[in-house]
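Missing here is one protein chain; the remaining ones are kept as they sit in the complex.
Labels A, B, C, D and E are assigned to the chains in the order they are written; within every chain, residues are numbered from 1.
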Amino acid sequence: MSDAANMLVQAALTVMVILLLPCAYRVLSGPTPADRLQATDTITTLLIGIIILLALLQGSSFVIDISLALAAFGLVATLAVARYLAEGRVF
Amino acid sequence: MVIGEVVGLILLGTGVFFSAVGIIGIIRLPDVYTRIHASGKVSTLGSISLLAGTALMMPEAALKLIVLALFLLITSPVASHAIAAAAYRQGVPRAGAVRDDLAARAEQSAAAE
Amino acid sequence: MNILFALATGIMFAMGVFQLLRRDLIKAGMGFYILFTAINLLFLAVGAYNGSVPAYVDASNRPAGQPSDPLVQALILTAIVISFGSYALLLGLIAVSSRRFKTVDSDELDQLKG
Amino acid sequence: MPNVLLIGPIFIPLAFAALGVTLSRYRTLQHGFGLIGGVLAWLSSIGVLLENLQGNILTYRLGGWPPPFGIVLVGDLLASVFAVMATTVVAAGILYALGCKDKCVRYPAFMPLFLAMGAGLNGALYTGDIFTLFVFIELMVITSVILVAISDNRLGLEAAIKYLFISAMGTLFLLIGIAALYATFGTLNMADIGRLLANDQRPLLAQAAAVLLMCAFLLKSAVFPFHFWQPDFHTTAPTPIGSMLSSVVVKVGIYGLIRMMTLMFTAEAPLIQELLIILGIIGIFFGSLGALRTYDAKRLLAYSTFGQIGFILVGIGWGTAAALSGALVYAVNHAFVKSSLLMITGVVSSRTMTKTARLSEIGGAGKTLAVTSGLYFLGGMALAGVPPLNGFVSKVALARGGISAGHWLALGLVVGAGVITMLYMFRTWQWIFQQPPAGEFKLKPGGDSPLAPALLIGLCVLLGLYAAPLLDIAARTVSQLSNPQLYIRAVLGG
Amino acid sequence: MEFVPVIVVPFVLALAIVPASQRLRPEYQGWGLAAVLAILFGWLLALLPTISEQGAVSAAISWMPQIGLNLSLYVDGLSVLFALVITGIGAAVMLYAGYYFEDARQVGRFFALLLAFTGSMLAVVMAGNLLTLFIAWELTSIVSFLLISFKGSDAVARAGALQALIITGGGGLALLVGLLLAGTAAGTMELSDLLAQSDVLRSHPWYGAITVLILVGSFSKSAQFPLHFWLPGAMAAPTPASAFLHSATMVKAGVYLLARLSPMLGDTPLWNAALPVVGLLTMLIGAAVALRQRDLKGILAYTTISQLGALVALIGLPEAAGIKAAMVGILAHALYKGALFLIVGAVDHATGTRNIDELGGLWRKMPALAGVTVVAGLSMAGVPPLFGFVAKETLLEAVIAEPLALAVVVLSAALTVAVAFRLVWDIFGGESRARLPQEEHRGHDSHHPYGDDAYDYSHIHALPGPMTAAPGFLAGLSLIAGIGIGVLIAPVVSPAVGKTISLYLLPPGGINLAFVLSMAALAAGAAIFATRRFWLSWNLPGLPGGEQIYQYLVSRVERVGDVLLRSQGGKIRYYLAAILLTVVALLSTAITRTTIIYPAEMMAGVASAADILEIVLLVLALVATLASILLERHLLAALALGVAGYSIGGIFLLEPAPDVALVQFLVETLATVLIIIILARTSEEERRRAITRLWGQTNTGLKRDVLISATLGLAVGFFALAAVNSRPTPNTIAAWHLENALPQVGVKDVVAGIITDFRGTDTLIEITVFGMAALGVLTMLARPNPGKTWSLFRRPETSESPIKDALQEDAERPEPVVYRSRFADPVTQLAAALVLPFATLIGLAHLLYAGVAPGDGFTAGVIGGLGVALWFVVYGYEETKRRLRWLHPGPLIGIGLTLAFANAILPLVFGREFLAFTPIEGFSLADIKLASTVLFEVGICLTVFGGVSAILEAISHPKEVEPL
Partner (left out) sequence: MLFYMLLAVPMALIWVGITDRIMLDGVLVGYGLSLGVLVLLRPRRRKVNWRRLPDQLVALVIYVVELFWDIVLSGVDVARRVLSPDMRLKPGIIAVPTQDPLESPIIAALSADVITLTPGELVVELEDNRILYVHCLDVEATMATIDAEQARRIQLFGRIIGRSS
């Protein structure tokens, strides 16, 4: 990867990380629990992107494994919270 | 610069752009349902675009990234749907809704009982 | 940068302690969790190397930069497992408290005194 | 290969615990495993001690990795003395559990948890690595919390919650201390840290690390003002567990204090010792007066432990060879006495209809239990330091230490507090075993078996009538501790 | 060495008597034991000449030399004199005791105690080592305690016993320190060596402390004012015990010790002042109080106190002038007082009362006993030709030079005479004053101090002969000894005094001052006796006696205890606050003592994009954490916490620490799921109650908490700063791990190498912790039915859950009003069906490629657990358990741990170290290399998977959870 590309990827990464902030704002401000849940879920999605960019930067493909796990299991927490919101219980 | 890298970078840029738009939507849109539209679609599109870009720039990880994209594709609508359903059952009001068939259905079943 | 990291660790710790001192057991449990997170940050801070690449080695090529301290990472992993076990146990205890004493308020758990 | 003995006290019980979880359907088998594991651990710890007495410090490289890179088990005299004490009491505790009528003893998880707790204890004593020490301590904490939470006493839950929170503080202090040490020296091996601390002038974080480690150990030993959890936790525990907690598990902190002061923080030791004397004396009076006034026979013994730990601390604080060896003798003897007393109280309360040790309900419950009464009386004598039981030897050894230190005020307070011990022990004996029970009173048929406490009391008598070997070992331990180079060389070579 | 049997025999008999007493009648036991003690008495007499010749016999066997404790004997005339008293009085008491008890079951225990006491007391007087002496001394206290509270159901007896023990035991503690100090000062604990070093002791700086401490010990044992009050309380003991312990022997142990140590410590201003002052005061007070007592044993107790005071005073006279009088006094007192106690016991036995006001005229019913009493009483009064008279003469002679002492002695003697007359006359003379039995005293098991039964002696129990004979024997000895004083007593006393002494009934030089004073005291005593109604009617001002002081002190101490216990208030927040405050204080002390060197790079600013990212993530983590504190609703706090956790994971990623980041993400997810489940488990109302009080607490409380957390945060921040700045230290350890991971254990992921190999022990224990925690949660929440346990391969037929209330509650919980019965089923089920297999594969990949990629057995286990969570969420509990029949968390944990331990133990089989890396060479499939660590990883995975499943299962639905 060329230096220019490296810089661009770094920039992309920085934007992605900064995007976490408004997302977190939504988690903290709500107003409804569903809003927060949805924002949390979006944070997971953003993190997946961040991890991939990091993998790209560090040149280590194994880092992507982390995002695989995150993609597969971010869902669990989302579903559990959603079910709790909907039915007052998890299972 | 190799052509793959250029395309990859463009895809990366697109991905970041869509992610950003999704986040803007999350902030701007008026209620949770509309925000789910933003995050569920725009961010997913952003992520997939990022994946594609990375796959081009890091071909050795392409397979892994494809699997990851598949995962996102499977999980993203489910999460959106679950959150929307939860919101609805919680009674979160729908901002400026012009029509609500679900509310009508609920009233109908309540009347039946 | 270092000063910020140290500051953050300190603030995290302070918040954990504050939360731990709540009478609501679930909140206090969260404090418990925050504290252990703060400790992990502290461990990260004491790593021997300010690494730039993961602590992965290959027979063929030398790592591109200074690998981060692997020992500290192993310690954090152990600490995470243990603290998570404790946390789960705590949550279990809270669940039993709710069932047995009908409370999650630690101030109401005061039958043992004197 | 005597070195391999070192893994026995830790990993034999753990392996049996693992098997026990797998085969928990077969309770008899599981409990059999428990007893075998306890006895094998006991034997191997004795083996280690015997080897130590030949003049060797045993070391075992786990996984074969050389220190300071890998984890090494170190059996020096200090560790071995504490370990023999611990395995003896734990073996007796397992024996008690086998004859215990508590419901929780029949839970499939009970015996594995018990074994794991014992293993954690031994591991904390034998490890030469400070992070592994933390891990073993956590094993002890977690298992004991569960064992208390599942106690037949429904308030065990409350005590468990409190302890888990407070012990998290200890864990934090320990971890911060470890982090500070690692930041300073880049090593986790205690001998290595000791070597570096001895070579350097005091580096950056060492003193604060010393404070934090000290606090962690004080918390484990329930020293004032870290004691709040202890009476609750030790007395709501099932009898076989409570008698471990209050006798040997609290000693881990004592062990840690001695280890850190003699091996690592030798320069900070005088400051720490001053503090220990103060805290010890506070503990002595707080614990003894608490024991005098509390409402439950088991809780009384827990408060008494609070006080007795104070005696040990003062001994460590005096710091002379005689005082330190007195403290060691005190620690060992107290373990046997306290565990047996708690078991005996458990035997009596297992015979009451509500299975309680509340003084208001247990008064006179032991009137017809002649053997139990005798055992309790002997235990009371031992605790109060009345000859010819082992407590007397402890008292004399400690008092000699005080004289050697010339710390008259502390000596006076320490010895004077013995009167309170006498008052609460013999008053309680009269209360449980002599006075007529109030109102209509019935004994439950077939309570817990008094076999285990009888064996322990026998040991107390034995160690009272002939304590020369113990005194000798304590003296040799102290002389070994006075030269940390022995430990460091045994671990790191050279 | 010929003295050893004298000590050993009683102990052996004490052990033997308990089983023997089952078969032997009490009288026979008494006779037998009396005979044995008589033989010992004879034995001692026979050894007396040897002692007179040699001065002292000593021998020592090493026992616990480290604390200066040896089994030593030191026998001289003093010892033999006391030993003779012990065995002689002991014989009479044994004989008497055989007839004393009506309940034969108690006799064995009583005799055992008496014999143990005899042995201990003999050991006291024959011990040749200060610590040996002390051990025996303490044994006598303990036996005394048991004897006083022999009748345990009597509250007065118990209180008396405890009080006696506390006073003598407390004195014992002082004595112990005194003896240890003396031993340390002199460098030996052996009496024979100490005697040679008396000058060293007397000139030692510790002399004062040693003397005072030893005096306190002796005075407490010998009931000296103001520590005397335990002795009357001790009268609750059975009378034979009182006669033996609390009159003739044990209370004289203090006197013995003073006499024994006076060559070493005596003849100093301190000694010569303390002993006479305390002794004479005690003598006077004892005699005066005795006169006013009602209880017969109380009277005897106070006269004993008085007599003990005299003895102590005598030992304190300069240049051992009083030692002769002391020795004679001991003998005389033992004889008459022993007799009187036995008489009182007989009276009590016959009449059922010990209240002197209710007695009188008994001579008609018990003429023999009356005769005996006259002899013993007159000896006590000091009427010639009885032994008591001689003793009083020697006493007066000893103090004749000290006018004040003389006055006290004469006055006390007069009072004693009056008491003696009163004992004789008011019991046996005059008319009977027995009251009729009273109903209220009949019924309940009285706590009346005067006797076991009511006062009725309208018909008197017939006294067995020996109950008169035994005191008669002692009284007779008083008579014989008085008459044959020079021949019989002088040879016994001479060795004790250390020189040949002469004793005589009448002063050889005719009537002297002592004789005159003795007679005067007699007359004055008679006068006091005659006017006793006057003296007894006096209302003395209620000065606080020793007993009141004791009670006051105990109650004060108890008050302090109550105050201290109030700090144990039961609220965990305060406990935590106290602990944290302490740590803050200690830590700040330590930090201010530390010199800090700030490296220049500390202030180095933001260096790279990675730094910006790290800052963003740190801020995010902090803000989210703060939100989790501020947000009131638990769910929202949990979500915020999740965000914080994910941010921390991001920081780990940047470090870069991918393995840690992965675990952080997974664990964070699981933690969120768990807390949601907890929210579902706990009732809304409970949580609201807890949370509304969160901010409802006082401002001060909040301020305190903020202060504590801020200071601690500051301290830890400081710590972290110092720590961050101390890197990079030249670290050989981390470098070693980086270098050796690939060549030694064949992993690219160095962290994995550390986890599974270099620090495999940590991991092994850590997963044990995790597994145990999970088992604990399962056990706590799915309270297993102890009768039934899980089966490895089969579900139990019935899962009877004992948690009825929880079941009930779940049944009562209203179904949430929702439009559909199950939530979003087909969609989530489809997703789960698609995700789960792949997720499982991810877990397996982590497991098999632990050495080359992030993730290991632990993450695989957590992934499996999260899979189970997904399954539970999507399909519900029943469906999941139906589909995944193999999902038994308990056995999974067990098998996992067993595999992990197998990995640890197997290398031992191959002759390697525990947990050593053991590769299986030549196997490689798709980059998977086999080594023992695979077993480890699988074990870890199963343990964690089982653990997570157990936790999920247990804290979700109590209803269906199968027992462990």
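Odds and ends about this structure:
We take it that a contact is a pair of C-beta atoms (placed from the backbone, for glycine too) under 8 Å apart; a residue touches a chain by one contact, two chains touch by 3 or more.
Bear in mind that the values here come from a model prediction, so they are computed numbers and not experimental data.
Taking every chain of the complex into account, the chain not shown here touches A, B, E. The residue from A:Thr42, A:Ser61 or A:Thr78 that touches the chain not shown here is A:Ser61.
For chain E, the residues touching the chain absent from view are 819-820, 824-827, 829-831, 833, 836-838, 840-842, 844-845, 848-849, 883-884, 886, 925-928.
Chain B meets the missing chain through residues 18, 21-22, 24-25, 28-31, 33-34, 36-38, 40-42, 44-46, 48, 60-61, 63-64, 66-67, 70, 73-74, 76-78, 80-81, 84-85, 88, 94-103, 105. Summarising the interface, chain A meets the missing chain with residues 61-62, 65, 68.
Rule of thumb we're sticking to: only the chains that are shown with their structure count from here on.
The chains that touch both chain D and chain E are C.
Chain-level centrality, scored on Cα centres against the all-protein Cα centre, points to D. More contacting C-beta pairs link the chains of C-E than the other of the two pairs C-E and A-E.
In this assembly, the chain whose C-alpha centre lies farthest from chain B is E. Centre to centre, using the average C-alpha position, chain B and chain E are separated by 69 Å.
Separating the CA-averaged centres of chain A and chain B is a span of 12 Å.
Annotation: 48 Å between the Cα-based centres of chain A and chain D. Residues of chain A found to touch two or more other chains are 33, 37, 58-60, 62-63, 65, 68, 72, 74-75, 79, 81-83, 85-87. For chain D, the set of residues that touch two or more other chains comprises 131, 135, 138, 142, 145-146, 149, 157, 161-162, 165, 176, 179-180, 183, 186, 188, 231, 294. Looking at which chains touch one another, you get A-B, A-C, A-E, B-E, C-D, C-E, D-E.
In the complex of the two chains, the chain C residues touching chain E come out as 1-27, 29-30, 33-34, 37-38, 40-42, 44-59, 67-74, 76-78, 80-82, 84-89, 91-96, 98-99, 102-107, 109-114.
Of all residues in chain B, only 67, 71, 74-75, 77-78, 81-82, 85, 89, 102, 105-106, 109 touch chain E in the complex they form. By the touch rule above, chain A contacts chain E in their complex via residues 10-11, 13-14, 17-18, 20-21, 24, 27-28, 30, 33, 36-37, 40, 43-44, 47, 50-51, 54, 58, 60, 62-63, 65-66, 68-70, 72-77, 79-91.
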